[in-house]
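The following block contains the structure, expressed as structure tokens.
All protein chains but one are shown at their positions in the complex.
Chain naming follows the written order as A and B, and within any one chain the residues start at number 1.
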Amino acid sequence: MFNNLIFIILFMLGFYALIMKTNLIKNVIGLNLMEAAVFFWVIAFSDIGGEVAIHKMGEEVTKFNDPVPQALTLTGIVIGASTAALLLTLIIELNKFSGTIDRDQLEGLND
Amino acid sequence: MNKLMKKIMISVVLTGVAFALYQNFSLMPEYQGLNEGLSNYIIKSGLNDTGSLNLITAVLYDYRAFDSLGESTVIFGAVSGIVLILSRKMLPVSSKGLSFIVKRALGIMTPFIALFGFYVITHGHLTPGGGFQGGVILAAISIIFSIVYGSAFDYRRYSPQTKTLFETGGALTFLGLGLAGILMEGAFLQNLGFLTAETGTLISAGSIPYINIGVGFKVGAGLAIIFYSMIQKTFEEDF
């Protein structure tokens, strides 16, 4: 319940930055916040109070946390970083041609 | 007036999405992943199947290794796009970097950073870590060189051609181990049984350490290329 509330707050903050802010870099930051919210929720949801999912030599551990959601989250974090880099590259190129990174002023260039 | 209407509409959308998320969580069942199904199987027999102490590495590079191959492809696509967009003139123009003290102190620290990166890569099946994290630590060395010594130094030491070689070598290691899995064990990216040593030693867990090394070099070189491509136009005068 607690983690669900945190997820909703972080996700809505990222969504707000994505659709309300006109600065394109702030939009990328909002996208990163939404990603981080989803990852945090997956990890917190799969936490059942066990140990880290690593065996120790000469020791039987009976209760582990689920390793599958952690592996999926690990994949997602790396992909998130590379997509953020690609988005920022596109913003840099846009800035070279238009001289601005404001969404509203970009719309004004068209008409 | 137009702007006010826009704000009101956006507030309605935000409130609606938040309410929908809240309602969604009330429908969600309790977490049941460990009592039955895939997670239970991996926890019970992951150590016997793969020989890897770290179950997350076992999932990443044995059970779901095809997933990791797709992830490497995504990174390769991002690197290709960034280099395609940002490469007009490959001029290694740079500033002189920071002061003498910072350069000397970093020169002492850099081997230890590299050692930690290699430790995280090669002990991925024994301790927390693996190819992705260690590769990013190796990429951080290139980033530090670009910031502290200037990007010309980074260009001379590890030129983009060298990084491309590392990235291709890592990807080919991954694919070659996958093909070896077809030839020897019968399925793509299956763990190679004849490489398995005693559990807990450095060279155990079949082909997982070698895949780790390949992925580490691939991710590290790819992210270093991304950063280098993004920084090298900073001090350029015209394009």
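The rule we apply is simple: a contact is a pair of C-beta atoms (placed from the backbone, for glycine too) under 8 Å apart; a residue touches a chain by one contact, two chains touch by 3 or more.
Note that in this section contacts and distances are computed from a predicted model.
Student: Can you pick, from "Putative MnhB-related membrane protein", "Cell division transport system permease protein", "ABC transporter ATP-binding protein" or "GMC family oxidoreductase", the UniProt name of the chain not shown?
Tutor: UniProt lists the chain that is not shown as "Putative MnhB-related membrane protein".
Student: Quick one: say which of B:L53, B:L69 or B:A139 touches the chain that got left out.
Tutor: Reading the full complex, the residue touching the unseen chain is B:A139.
Student: If the hidden chain were put back, which residues of chain A would touch it?
Tutor: Touch with the absent chain occurs at residues 2, 6, 9-10, 13-14, 16-17, 21, 23, 25-26, 28-30, 32-33, 36, 39-40, 43-44, 47, 50-52, 54, 65, 70-71, 73-74, 77-78, 81, 84-85, 88-89, 91-92, 95, 98-101, 105, 109.
Student: Go through chain B and note every residue touching the omitted chain.
Tutor: 54, 56-57, 120, 128-130, 132-133, 136-137, 139-140, 143, 147, 223, 226-227, 230-231, 233-234
Here is the rule we use: only the chains that are shown with their structure count from here on.
Student: Chain A touches which residues of chain B in the complex?
Tutor: 10, 13-14, 17-18, 21-22, 25, 31, 33-34, 38-39, 42-43, 46-47, 53-56, 58-60, 64, 67-68, 71, 74-75, 78-79, 81-82, 85-86, 127-128, 130, 132, 136, 199-200, 219, 222-223, 226, 229-230, 239
Student: Which bits of chain A are touching chain B when the two form their complex?
Tutor: Chain A residues touching chain B: 4, 7-8, 11-12, 15-16, 19-20, 45-46, 48, 52-57, 64, 66-71, 74-75, 78-79, 81-83, 85-86, 88-90, 92-93, 96.
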